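Here the complex is missing one protein chain, while the rest keep their positions.
Up next is chain A:
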Amino acid sequence: MTDILDTVPDLAPTPSQTVGPFFGYALPYAEGPEVVPGWHPDAITVRGRVLDGAGAPVPDALVEIWQADADGRVPSGVGGLRRAPHDFSGFGRCATDPAGQYWFRTVKPGASGPDAPHIAVLVFARGLLKPVRTRLYFPQDAGAHEADPLLSAVPAERRPTLVAEAVAEAVSEAGGTRTYRFDIHLQGERETVFLGI
């Protein structure tokens, strides 16, 4: 007997369309930028701006991140939207503000296999007919970057666009939080490396 699914031909994917300008009351949610709770001892902040080809901020972009935990494990349980209070969801979503800025509070992911620690980043925006995908790597892992299969496939002069910049400790009620800046240039001289996946 043949499994009926084996007889189904490959289907063409549904085409992408822009997220448009009016997603702001539907997709963002309160805990979206908080991949870990604020009291988490290893919390880091990742923030940056989304910029267009003229260097102008993109105030209507939606940034999503997806990552492994501090031990390099990819979350497999539910909780993408409503992280349990003590948990780590691995998924974050933040709409850019009028200055094109986004932020996330998360932990630095652990390494897994040959890959240097990284966060998958996806950006949707008005004017993007399909999302741009990239990865955020960390500046202190320069050694591991040499061996990273993805970074190795990127021309050396463009690799810095994938590495966040450490900025001075920011002080919150909870104390110091290590902060990384990762600007995403959709176009232009410093265009971020985007992935064709």
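The criterion applied here is as follows: contacts are C-beta pairs under 8 Å (C-beta built on N, C-alpha and C of every residue); 3 or more make two chains touch, one makes a residue touch a chain; residues count from 1.
Convention: contacts and distances are computed from a predicted model.
Hidden chain, UniProt protein name from the list "NADH-quinone oxidoreductase subunit NuoE", "Spermidine/putrescine import ATP-binding protein PotA", "Ferredoxin" or "Protocatechuate 3,4-dioxygenase subunit beta": "Protocatechuate 3,4-dioxygenase subunit beta". From the options A:D52, A:D87 or A:D183, the residue with contact to the unseen chain in the full assembly is A:D52.
What chain A contributes to its contact with the hidden chain is residues 5, 8-27, 52-54, 56, 58, 60, 64, 66-68, 74-82, 89-91, 112-115, 118-120, 122, 124-133, 149-150, 153-154, 158, 186-187, 191-197.
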